[in-house]
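A single protein chain has been omitted; all remaining protein chains appear in their positions.
Our next item is chain A:
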């Protein structure tokens, strides 16, 4: 039983840390495939990586319903930490979540179960935040789309292995779709719905 006093802390400087973290995430979203670093430190409960914790403190609040996968929600410390520092409601229904935190990508549910937005309001969709093993080594992927000058190459070791194949449904759904933020420790890569990813193997 952890009391609030024993919870890992949030940002030391809430305002400037949130700004710095947001710029990293914004740059990641604007330049898909580029690896951005999250500088500010925050306490990290249990299964949560540094990057994930910083993004949570930067973007979550009482207006953003959260969905946690089994790995994230098995820890009462994660739930308490999120509740205390962000106040975001944790919901059991993934189709109404603004953000989903995925600790174990191997058990990622079908992407259709998240909010995809509507054709009139495609922005009302879930942003997936997936913790992965590595964003600088592993299989090689080619990315094309807005934000990329020609082709971008991403080296990543991620689960589920077929994530980018599954994200291909963004192409037919557009402008509806799922935006993904991949986190490995302090490294962040975003794959917005407009990005097309091809596996190069390796």
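The definition used in the following text is that a contact is a pair of C-beta atoms (placed from the backbone, for glycine too) under 8 Å apart; a residue touches a chain by one contact, two chains touch by 3 or more; residues count from 1.
Note that in this section contacts and distances are computed from a predicted model.
Asks: Would you kindly match the missing chain to its UniProt protein name, picking from "Cytochrome c-type biogenesis protein CcmF", "NAD(P)H-dependent oxidoreductase subunit E", "Peptide/nickel transport system permease protein" or "Alpha-D-ribose 1-methylphosphonate 5-phosphate C-P lyase"?
Replies: Hidden chain, UniProt protein name: "Alpha-D-ribose 1-methylphosphonate 5-phosphate C-P lyase".
Asks: Quick one: which of A:19, A:76, A:95 or A:153 touches the chain that's been left out?
Replies: The one listed residue touching the chain not shown is A:19.
Asks: Against the chain that's been left off, what residues of chain A make contact? List them.
Replies: Per the touch rule, chain A residues meeting the hidden chain are 14-16, 18-20, 22-23, 25-26, 29-31, 58-61, 63-64, 98, 118-123, 125, 127, 146-150, 174-175, 177, 179, 192-194.
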